[in-house]
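For this depiction, one protein chain was excluded, whereas all remaining protein chains were kept in their positions.
We just call them A, B and C in the order they show up, numbering each chain from 1.
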């Protein structure tokens, strides 16, 4: 039982990553009618916001230490961090330690800006084009984004740790009446889950309770009608693209300590996020979130040693098996609307 | 196979045909000029450097490429000569190979066997490469090795650690300097037993593909021989990035050691997950919980940062080695590029020199002559101490380094410290060892091609 | 090659039998077909325009491996286009059929005979059967739901082949012919490694023609693959122009009307799916025949995506577009990735030193290890500026240069609408 609780936690954790990306994809698809293959790349850009922030915060200058030598036998140049120069040893170290949470503040404007540029510069010309063209152009963009990151940061994953204070573990079992150490869970993963859950809630609240959100929802239901009302829906849609990019970006920042960012991340997430969106049902925001959590939890269960040893390879294919089963039972995924991308 | 892969580019480029006049078509027939595939002309000889330049192993590939370019420089007498000065064989003198200038072409394997073979074929068919070297995964190594066997060129494997490369998939035209899973197991197990005791229960997480299988098999066999017990083993998909659901059950499984048979990105992410779940500080069965990473890559370990501290593993070579050869290599590589070379760089550099040396000793570029010169060849001064290129399976036998993540690194390159140099006798095995495909696996006949 | 249109005018019943056509094709299709045959036969010349040893020789593509890849991926894209271009059903798992075809072919070579003909036939059958099974299930849904179903099946095939099916597929290291293989008919007896052949003639057999500084390679394997592609292309023209082809376009246009016209769109689509699966199987079989090895990454989703992109890049729904798309992607992959700094320095050696370095650094952003970058940019540029793919580009060019000729030609055919 304790193992099942742990796997549910893992599932919620994975699920919240799936859900956040799927949510952004659905926002873009639902409002703009654009299939965005570059969404995984936006997630990656977010993760690299964390990397960049951490690099900037730990920028340093060299001081030669005559007592030690480097690998070629020359005097060793030791890095001295500006943060520690300016704010003192402890405070400077603390600032560098909190790079990832600070990166959220950086990522929001950066990602919104990237979103705006993408939408105004590229995507808006593709509203009326076939989905296949949208796929090709955004796929090309995803490759370009990945290569730019590779050019500057290399191909290897870059470790971006969570702050010391949040990288401990919580002994969950004690709260639930198990003995100590029965269910130990990393704190950052809990932070990640609650953070994602609040972002999802915030997006829903925003769409539900603001006038802006209402117009956007109306636009998702029927774009032309809203256009006829004389509302400048395009401007709102541009903003929606920025919002979706920001959601993907924040998700990426928070995910960086869990899986070290690498330039291949965008492509790694691309297929999975589309499976989640489609299983949820095209154009349905609650569907995307639900599918994210369902697939996350099922995947976690399928990865349990007992299950894997019983059915070898099940962990490799479980996502696809579930996706196929759901699509065959429910023609439009969990909560899809009729007629959306069915032809 | 009379007229297979007839390619005469080398001849042409050296100018012998160029003067034949524009109007007269020349038709080459099978046995007219060359005795073997891509026989070089008098002026130069071309190597094919086939490494991953895109995809997850791109950094290792690019580091291999740097080392290969360095090797070419040294062979052609530029730079400081690097390991040529420390190599036990002294036939290479910096004037190219057999009086020919060394040139090279590069290609991208993308860490996919199809792309790697396409790239290698283009080097052989279009550029007239006489030898192919490089690569950073066993799947690619096995695929390209088979191609080179077929085409009649020599393949000097790059970073490939699976037993299969010189085990069940060995080929007469293929040679591996890098060590393998079996050697890792044989070298690592005694150190682990000494450090952690013989009463240990291991839990394996294994990447679900050939390299993972052979590594798990080797580690299990060696550790179980030391008295360890294997409580469980779970296969993880190659494409996995978040290992939480694999790592979470480990602590309550009764195990007290976690073995991560993962490489590259898999290793970084599974290790990160394991550390996040507190395995490094945990207690189990009254002992400290331990994590083992059989195959370390320093380049990749950087991505795991602090998490590697104190964790044992093995590596083919490390820049901090103090022998003359290693020092010479680190010096010339570091001077040229500004950072120390990786084990991938080292192995391809050495392979390139070994090939050049074998050609010189054989006095011919013919693959079979080169292969004969390499077989059962003993050498020293290339960074791993006394080394034997065994003729039975074309595998190098040399000391194996057992390393540990350094507790107090002095620089971003200073991540591993060498704990023990396992002597070569301890990692020796019979060519027909069951882990190597048994008696059934043979090298076959060497192929000169055309 | 400007008449790449799916809608050819259908001659009036009273008109005399089609003029000037051969092979049962209309005149325009015959021209196109002959042009393609010519290009394919003379590819060793056309693709090797630069003399050996010259700086530009880097751009030569006339060596066996790449020529084989051109035609094999051409076949794959032609087959995919029959499904996607005509019915509009976007399969995102087509690489699976390529993969199973390849596995089928290599097992035929390993166990049955080293002759490539049975291997290729076996690959077609297995590819088609696999397509039938997956199509039967996936076609229960349409649109993106169909795409995701095919993607899911292909990814499952990849994952299984890579791991649990290792005994059958060789796993990560794939399958090659070994000296221990002992095919039923005619394997080598001397313990050497068997080679794929056509009644004894090996695929690697080539002869080279040197004219001045040029070398042209004529490779048996290439011509076998080229023959297969010509047949495949011919069949695709016939399918495009057949009642069946019209039905497939009707599927794309209006399934509801089809139903109420007494037709079964799903059955037509399934047949198109199986046909394109057989094309993929053929491509897979040929790949193995030319280069006797299979790896599971041939079935990874990126490989499926590549097929989609080839087709769209060239021009979906046009006859020749997919072949052009396949050729350009394979060209970039194999040529651009091999240009390294050393090569760039050779090219720009005539520039003054400082400038040379700057130019080389800049050029290096687009080639070598960065070739993906160029690929991404090309995708974007093509789709932004040439919505109809490369075929539309060709049409625009020929429209600009060939206007005069067109003017005299209009009486012949005013209805040659642009390709879609």
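Simple rule for what comes next: contacts are C-beta pairs under 8 Å (C-beta built on N, C-alpha and C of every residue); 3 or more make two chains touch, one makes a residue touch a chain.
Just so it is clear, contacts and distances are computed from a predicted model.
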*Chain left out of the displayed complex - its UniProt protein name, from "NADH-quinone oxidoreductase subunit N", "Urea ABC transporter permease subunit UrtB", "Lipopolysaccharide export system ATP-binding protein LptB" or "Dihydroorotate dehydrogenase"*: "Lipopolysaccharide export system ATP-binding protein LptB"
*Going by the touch rule at the top, give the shown chains the omitted chain contacts.*
C
_Given C:54, C:182 or C:261, the one touching the chain that is not displayed_ = C:261
*Name, in rising order, the residues on subunit C that touch the hidden chain in the full complex.*
7, 9-13, 18, 24-26, 235, 238-239, 241-247, 249-250, 252-254, 256-264, 267-268, 271, 275, 415, 417, 420
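Assume only the chains that are shown with their structure count from here on.
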*Ranked by contacting C-beta pairs, which pair of chains comes out on top?*
B-C
*Taking each residue of subunit B in turn, which ones touch at least two of the other chains?*
54, 58, 208, 235, 237, 239
*Contacts with 2+ other chains: residues of subunit A*: 150, 312-313, 316
*Inside the complex, what are the residues of subunit B that reach subunit C?*
1, 3-9, 12-13, 17-18, 20-29, 53-54, 58, 62, 65, 69, 104-108, 112-115, 117-119, 121-122, 125-126, 137-139, 142-143, 146-147, 149-151, 162, 164, 169, 208-211, 213, 235, 237-239, 440-442, 444-445
_Considering only the defined contacts, which subunit A positions touch subunit C in the complex?_
35, 122, 125, 129, 131-133, 135-137, 139-144, 146-148, 150-151, 267, 271, 274-275, 278-279, 282, 312-313, 316-317, 320-321, 323-324, 327-328, 331-333, 341-343
*For subunit A, which residues count as touching subunit B in their complex?*
2-3, 6-7, 10-11, 13-14, 17, 68, 70-72, 76, 150, 154-159, 161, 167, 169, 181-182, 184-186, 188-189, 258-260, 262, 264-265, 268, 299-301, 303-305, 308-309, 312-313, 315-316
